[in-house]
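The complex is shown incomplete by one protein chain, all other protein chains being positioned as in the whole.
Showing subunit A:
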Amino acid sequence: MFEKSLYDLIRGLRTHKGTEKEYIADSIKECRKEIRTNDMDLKSTALMKLTYLEMFGHDMSWASFNVLEVMSSPKYRHKRTAYLAAVQSFRRDTEVLMLAENQLKKDVTSPTPTVISLPLGAIPHVINPSMANSLLSDLLPRLTHSHPSIRKKTVGTLYRLALVYPETLRPAWPKIKERLQDVNEDPSVTAAIVNVVCELGWRRPQDFLPLAPRLFDLLVEGGNNWMAIKLIKLFATLTPLEPRLIKKLLPPLTKIIRETSAMSLLYECINGIIQGGILEAVEGTADGEEVAKLCVGKLRGMMVIEGDANLKYVALLAFDKIVRSHSHLVSQQQDVILECIDDPDISIRMRALDLVVGMVNSENLTAIVGRLMRQLRNAPVASSTDDSPNDRGRRTGITPYAESDDSDAEESLRPHEQKSNHPPPLPEDYRINVIRRILEMCSRDTYANITDFEWYIDVLVQLVRVSPATKSTSAVEYDEDTDYSGDVGRGIGRELQNVAVRVKSVRSEAVDAAQSLVLVDRRDQMFPSSGNGGQGVLEYAGWLVGEYATYLTSPEGVMTSIMHPLSLNLSSRTLAVYLQSVPKVFASMSGNDQVSWTPERKTLMTLLMARIIHFLEPLSTHPSLEVQERAVEYLELMRLAAEAASGTATGGSHGDFTDPPLLLTQAIPALFSGAELNPVAPGAQRKVPIPEDLDLDTPINPNLHSLLANAELEAFETDEDDVYAAYSEPITSYTSHEPAHSVSASERLDAPTKEPSSYQNAVEEEYLDPDIIARRKAERRERYKDDPFYIDPEGDRGSGAVTPLGRIVREGNVGNVEADIDAIPIMDLDLENRGGDDIMRARSPRSPRRAAVRRVEIIGDETLGPREVDNAREDIVQPRLDRAKGKKSLLEVDSSGLGSLSLDDAGDDNAGRRLTKLDIERKEQEEAEMKKALQEVERLRLEMQRASERLEARGETTVVRKKKKKVRKVEVEDDGGGEVVGVEGEKEGEAAPLKKKKKKKAKVPDGDEDAAAGKHDDGDVMAVAKKKKKKRRLVALDEGAPAEM
């Protein structure tokens, strides 16, 4: 039979164009056969081929046992293949892992350096805690191997061991430290150790402070940039713990910044200065000024260097880290940073976006949002088909293509220039990100940065149009548990709702926007032309048109749109909101008791109700319970109302006033009026005190049963009219007048200068669609028209005093003649809510210039008692955080186990304690003493042993051997434990002389020397066991510590 080599396999793949799948299947079949033979060469070749195919996603887990077989081959070539196969194919659930342990142990202790390297490289990939425990003793001696390449690899391997089995560090750390302190150590090994220390460092920086002098020397010596970078990163975690380091570090760092030719090192120096808090520490001093200037200057230099996008990217990263602490430094660089928002490179844009969110203030908000909006509007929408050619086998799995032999695989690894430099269309997740960021920037601190809310509403409407399509919008699967952040449309909707509720002065504009979003005939115009983007906004727009139905300019149109057949395709959540809006809008249309109940009116109303009933009827069997329930409720209500309407006689056609049915004018509106809705702080509900006299145990009426029985009887007797009579009690109409607010003169004076000056129309035109701009202009004109102080040059309309009325009439709100005070564009001075609580927050102007511009009242969250924003928020944020924590990222290697392990040599209860020099010295002394004591014990033992041998030469061999073994064991334990656990070492030291005495006594030559020796052994063993126990308790104590840190 002809056997393929790896070379043949690859050649074969390249020649079998179009039939790779079959070829691969055949090859794997061959491999299965080959791997079962007894020929090691054949097995190993098969393994190599399988490993190659594994790279393309072809499973080889079935061959794991064969991997072990080849691993045990004495030939290095075979071993290498097998180890590679193991690294690439072993997974957590690979069962043969247990069997591999012995082979790994064997190879780690091999005399050949190249063989040792193999398990060293493989162990990190396959390790689990139990394996780590047993491999540790074999790995530790490799730290002092004569070959530096073995030493450095062992360091890396031990780090991964420590990640799964933190106890590794107890015996390993002293040895690693010893290597690090050794000035004569190979620089490569030192660099590898620094790498590992840097990884360990951020978990428990306090443990590494004692090393600072040595690390500092290494940094100053320089030579290896990679190591220097790691050292700087490590120092950045140490400086917060040891402020004295800062003074020492500053000169070498500034020296490096000024002198190094390596950009990476320069950048990390700046980064280290920023992250290590050095900037803060030296603030105010002349040095500090200089350093800050130097850093920011260099960063700026990185941003403006022509053609190096990488530097731009990392500079943005660095700015992002200082923006919260040194916003003034960053805002000086605003010009270059803002440029990056429009960078053709998405990576840079993302960074800039993150940064800009931290930089935003009321001065630059409009400009920044304008830039982002322009981007969204002008870039082509990336359709999902765009990247399909690149979407290499996402579903089908990958087969190596057959490439013709003249493929470009022979091209040298030179830069190639064939790709176009066109910016790619904005990917969807970027769009979503931008929209979220805009919303975040604008809504920060309850809209503290917004000066012009009409502008904001226009931005929101424009955002809907540029929203990318969402994936799950089919009505059925859009369930309650859908993550609401998944759809930006809903985020936009929430903002619109928030503004409408909180900012009364623009409520009518917000409702206007909501109305235009809801109207079906404007849907093409308001939403993205393709896809279903932004549909989530309808849920909130639907709520707004219902809740603030009085502001609607065309309630009929809204009603028609809500009940349009298209609405049935909406998600059940939106549909439920729509259903709630139907009676609200209906109430606003029918509820006016000033309109005479003429035959026309009656027909109109009856028709409207018939349409509503027609719309609701099919929905009463909707699969969504929420929709169903609401549909059934309102269906009944409408039927009742329809009956009442048809039963009420109409007045004559001669203009006599006839009362409309009370059900329409009083009862239904009363369902939806009442208290004004206000935003409530999260957690406020909890603070409502329980009334002291609240007694939930006593029945309110002891003879409920008889009462119910009576009620049933009475029900039959009740006259229908009485039901209606019940409604006739005077109820405040939902259109009740708002208490007319008194407006102070000074505020009136402010009114004419409301026009914001913070934006320029020219800029707006770049990111708002023409229709929105047209509307804006019209509105602006309108606003001036309504302004009682504005003198209209044309002067062709009524006096300013009636304008609010006039406006409403003009816009054809059916017979709603009640002046809506809120529509008057004069700022309210809400006297009612001014008492104590900070329910209403009149925004204090930040700069005097803007104070003259506009003062907008934003309703803050309502809460009880003192405001504990943080506490209240925690309730809500907490579960989400937990979830995020629980979910581990794909490639993440969890190192949290390390956090609980103290490397602190003191090893006593206060784990976080910093070591003073004195402590170290004392400990070293103790250690030396203990070593001496141990040597003494050993010497005495040997003496004793010899003595016993002399005395009873025959028949003693077994006992002696046993004893020897135990002696060694005790030593190992002491070596390992004593250094790590200092205090225990002390105890051990005390114990040693005790033992010594015992042994001296035992030296008395008599017959039961045997038994005496045995007893001592027992004692030793017990001591060891005891110590072990203590050590474990210590770890447990340490584990408690991080919770407080």
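Methods note: contacts are C-beta pairs under 8 Å (C-beta built on N, C-alpha and C of every residue); 3 or more make two chains touch, one makes a residue touch a chain; residues count from 1.
The rule we apply is simple: contacts and distances are computed from a predicted model.
Enquirer: One chain of this complex is missing from the view, so tell me which of "AP complex subunit sigma", "Small ribosomal subunit protein mS29", "MMS19 nucleotide excision repair protein" or "Dynein light chain" is its UniProt name.
Expert: "AP complex subunit sigma"
Enquirer: Decide which residue listed in A:Glu290, A:Asp429, A:Asp521 or A:Glu924 touches the omitted chain of the complex.
Expert: Spelled out, the listed residue whose C-beta touches the missing chain is A:Asp429.
Enquirer: From the listed residues A:Cys198, A:Leu215, A:Ile273 or A:Ile492, report the one that touches the chain absent from this view.
Expert: Hidden-chain contact among the options goes to A:Cys198.
Enquirer: Looking beyond the chains shown, say which of A:Arg91, A:His614, A:Lys777 or A:Arg939 touches the absent one.
Expert: Considering all chains, including the one not shown, the answer is A:Arg91.
Enquirer: Pick from A:Asp138, A:Asp345, A:Glu629 or A:Glu643: which residue touches the chain that isn't shown?
Expert: A:Asp345
Enquirer: Which residues does subunit A use to touch the chain missing from this display?
Expert: With respect to the unshown chain, the touching residues of subunit A are 6-7, 10, 48, 52, 54-59, 76-77, 80-81, 84, 87-88, 90-92, 113-114, 117, 120-121, 123-126, 149, 152-153, 155-157, 159-160, 188, 191-192, 195-196, 198-199, 202, 224-227, 229, 233, 260-265, 267-268, 271, 305, 307-314, 317, 321, 344-348, 350, 354, 357, 387, 390-394, 397-398, 400-401, 408-417, 419-424, 429-430, 485, 880-881, 884, 887-896.
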